[in-house]
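A single protein chain has been omitted from the complex, and every remaining protein chain is retained in its original position.
Think of it as A, B and C in the order they're written, each chain with its own count starting at 1.
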Amino acid sequence: MKLKVGILGATGYTGAELIRLLLSHPGVEISWLTSEKFAGKKIWEIFPQFRNFLDLECTKIYQLGNLDKVDLAFSCLPHGVSMHFVMKLIQSGARVIDFSADFRIKDVAIYETWYKSKHPYRDFLKEAIYGLPEIYGEKIRDAKLVANPGCFSTGVILGLAPLLSKGFVKDSVIVDSKSGLTGAGRAPSLDVHYSETSESVSAYGVEGHRQKPEMEQELSNLGGAPVDVIFIPHTVPINRGILTTIYAKLREKKIGETILELYKQYYGENSFVRIYERGKIPATKNVRFSNFCDVGIGFQGDTFVSITTLDNLGKGAAGQAVQNMNIMLGFPEDEGLKSPGMYP
Amino acid sequence: MKLKVGILGATGYTGAELIRLLLSHPGVEISWLTSEKFAGKKIWEIFPQFRNFLDLECTKIYQLGNLDKVDLAFSCLPHGVSMHFVMKLIQSGARVIDFSADFRIKDVAIYETWYKSKHPYRDFLKEAIYGLPEIYGEKIRDAKLVANPGCFSTGVILGLAPLLSKGFVKDSVIVDSKSGLTGAGRAPSLDVHYSETSESVSAYGVEGHRQKPEMEQELSNLGGAPVDVIFIPHTVPINRGILTTIYAKLREKKIGETILELYKQYYGENSFVRIYERGKIPATKNVRFSNFCDVGIGFQGDTFVSITTLDNLGKGAAGQAVQNMNIMLGFPEDEGLKSPGMYP
Amino acid sequence: MKLKVGILGATGYTGAELIRLLLSHPGVEISWLTSEKFAGKKIWEIFPQFRNFLDLECTKIYQLGNLDKVDLAFSCLPHGVSMHFVMKLIQSGARVIDFSADFRIKDVAIYETWYKSKHPYRDFLKEAIYGLPEIYGEKIRDAKLVANPGCFSTGVILGLAPLLSKGFVKDSVIVDSKSGLTGAGRAPSLDVHYSETSESVSAYGVEGHRQKPEMEQELSNLGGAPVDVIFIPHTVPINRGILTTIYAKLREKKIGETILELYKQYYGENSFVRIYERGKIPATKNVRFSNFCDVGIGFQGDTFVSITTLDNLGKGAAGQAVQNMNIMLGFPEDEGLKSPGMYP
Partner (left out) sequence: MKLKVGILGATGYTGAELIRLLLSHPGVEISWLTSEKFAGKKIWEIFPQFRNFLDLECTKIYQLGNLDKVDLAFSCLPHGVSMHFVMKLIQSGARVIDFSADFRIKDVAIYETWYKSKHPYRDFLKEAIYGLPEIYGEKIRDAKLVANPGCFSTGVILGLAPLLSKGFVKDSVIVDSKSGLTGAGRAPSLDVHYSETSESVSAYGVEGHRQKPEMEQELSNLGGAPVDVIFIPHTVPINRGILTTIYAKLREKKIGETILELYKQYYGENSFVRIYERGKIPATKNVRFSNFCDVGIGFQGDTFVSITTLDNLGKGAAGQAVQNMNIMLGFPEDEGLKSPGMYP
């Protein structure tokens, strides 16, 4: 018998991707979908690609209490809103994977600095597991609540983890990310208006972006010492994909020679993290619609460079969430995620 | 035990899509891939998305005789070249699905007019089955050679078949197609150069395109009377997708009322052809990476309008070929093709 | 001394293009700009490209009475709203070029059918001149009010005018247009959301679009007999440009031979309408940011095909308006419009 799952806020891009992945998953079935904007509509009216695939009608979230009990729920609700419904679902006995940042930051003071409000469920922060399976696989297995990582953070942490695990990185790194526009969501605004974006590159968050403290928390944990992150995200006119260029100074020059081997061993052979040979650099097109994070490394003078690509809706959001779900529910880790990148 | 398949000319876009689909097919395995340009390279060096998925090396086609016997081969070779290797494969006992136009046209005179050369295997033309499963399903089952339809032709025939089957269409139709750029292939040229195409729409074949006789042949067969097709293809800056707008005059005005029902019945419920409700018009984004052809219909004054969308590499090429393969080899018709469209 | 102009609703795409063109025009200066959404902001805060070029602050339209008298005003306000302010400006002594459809349709009954409301200034409809200079040049010279043509209509009328002027066209034409997304305006919505559009082609107005009666009015006038237009617009992911494919049956077959010459003579040598040689088909990229409408013609069987390209913000809107302004104010017709298309 299939396990039941539900999705809060199912009609954004993360929701659509999650539905797509869950439809091909042999072990689960979707019980309900909520959407404030499209409640009352069939999901295939909103996303015509699901015509003949899923005939569910979206409901408003206030009806949550009336909806079927599920084994696991996903929340695609916005920061600050998600936490309240996550807590309700947990009280109802469901396990939850939360796409918002509400439970990612462990240090309440840092949370409150960056999100500019008190955290009402601060005692629960330590229960939440940061949902990066390559790092926290064991803890995810038994978690009630998984805080699915930010899309940028995933690429940065995976691109530096082997190096940090050995303590090779000097105290700060520079992270320059280039993101596709689904990262900005499905709500219309000038920032994602076709003609404002299709022939332009721009930067944002130059003086500080909310995923920076999340990166610093995880990189510092990995390295066992504080790591400062200088992080500037940019938007580029593609739908899906983040390429992140990471610049780091290493403690010693000669470390360089063995780094490729270190990376390969750290992730192993059947990982969703694929390490490229020296001289090969990944491009976002080769991970689109997949759960892979591809990593290329190199040196320019003394500076170590790690370039990572992922699909912000895949390994950066819905794919990673399904990977987490698989671990939580006892499925093979790659169930429903076996597809290569889709191109062109 | 899995059946064996091979691909001639595997490193274009049709080849890449075919590999992707076959990798997820439970009943077949790829034995060999040929590529004149990339022979000697692993397929994942050419298409990095296949890293960890398929470790085959491409070979030159002159080695065909030395390659493993396969149950079925696909030819993605160009028009005029394909036919020779198709014949060799058939002589070796393989069944073949040919993406080229070499065996699509039944009337040798028409073939020779449009392709400007003698057909060296004219006796074999009648053996080849036109690979549109919704029309020729039965014949495909036992075919030695399936001529996979043109990408434009597929959308046009499926968009008019129900109407023609009833003889409702007056003697000519106007077909205006808008195609993505993978339709022009992977060989570099100014026609597919990024900056020549990304901000432009253009028309080609204004005075006649090679898929026109193919459309006329099939539409005339369906209607039992000659149908003239005026056909102009256009290129638009998307990767995948063809939207075709078909304008037809009907024999009688009142036919209109029942057409929607006619279309739904013609294709049935579990078809790869999905008929939209009146007033809903399909967009190419909802069929990308899928094997669906979506159809919306309407009237403007007395003119009947049928709008069809498909992925030129999916239902317009590789998806349709896998559907044909499934029929030929006795798999469920949708094996390996169960994915919804991928968006955004 | 420069003449003074003002722009109502200046912060959409038509407004931005108009400002750009007027900035390089030696004979006029911009006195004011209105914007309901951005009132109080400098125009270069909204459009950073105008930094160091124009330091005007946008005002709300209710302040119209307090603004400087201008010699000529442009209205980029929406249909149904524009008419009221157009009338006020005319009463104040200004001449007006109106981008809305409010004064394009001469037959009140047709207006009211398509726009579903009474026309409050019906007596003034006959005073308004349809602003297509290639047809109405003389009347535009003395007009108080010029109704700037629709972007689609411009391409259709210019693509058929020579033929109609000779009465060569049979009673109906099929018009299939492919438009860039600036045509949908700058107000955010899902229809112009980057990820909803960037990899998709779609059709709209399948059962009737508001520019259809405008086309029928003008084509019928030109031909001296009613012309039915079947018109379906499509959106394609480019910023600027409309390519329109027009299919027409001619009264006699042998007319074909002289059509190219007819087109060249009709427009003359220094026109903004450029006729291509037989076999050459225009693409939208070559008219971007210009005031040109390029026309290619051909035949497929008995069907005459005319393919026209223009920039929907250029000859389809702001460029054409400046051309009209030049005629109205006595400047050379191409003043400020001498730029070739901009590519890539």
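Here are a few things to note about the model shown:
Everything below uses one rule, namely that contacts are C-beta pairs under 8 Å (C-beta built on N, C-alpha and C of every residue); 3 or more make two chains touch, one makes a residue touch a chain.
All values reported here derive from a predicted model rather than from experimental measurement.
In the complete complex, the residue from B:Thr197, B:Gln217 or B:Asn286 that touches the missing chain is B:Thr197. Of the listed residues A:Arg20, A:Arg51, A:Arg95 or A:Arg240, the one in contact with the hidden chain in the full complex is A:Arg240.
When the full complex is taken into account, the listed residue touching the unshown chain is B:Pro237, out of B:Gly15, B:Gly223, B:Pro237 or B:Pro282. Within the complete assembly, C:Pro282 is the residue of C:Gly131, C:Gly223, C:Pro282 or C:Gly298 that touches the hidden chain.
Those residues of chain B that touch the chain absent from the view are 13, 181-182, 186, 188-190, 192-199, 237, 239. By the touch criterion stated above, the residues of chain C touching the omitted chain are 13, 16, 20, 23-24, 47-53, 182, 199, 239-240, 270, 274, 280, 282-283, 285-287, 289-290, 294, 338-344.
Summarising the interface, chain A meets the missing chain with residues 174, 176, 178, 195-196, 198-204, 206-208, 228, 230-232, 234, 236-241, 243, 245, 247, 279, 281-285, 288, 296, 298-301, 303, 305, 307, 309, 343-344.
Operating definition for what follows: only the chains that are shown with their structure count from here on.
In summary, the pair chain A and chain C forms a contact in which both copies contribute largely the same residue numbers, shared numbers making up over half of all those used. Computed from the mean C-alpha positions, the centre of chain A lies at a distance of 37 Å from the centre of chain B.
Multi-chain contact residues, meaning those touching two or more other chains, occur in chain C at positions 195-196, 198-199, 237, 239.
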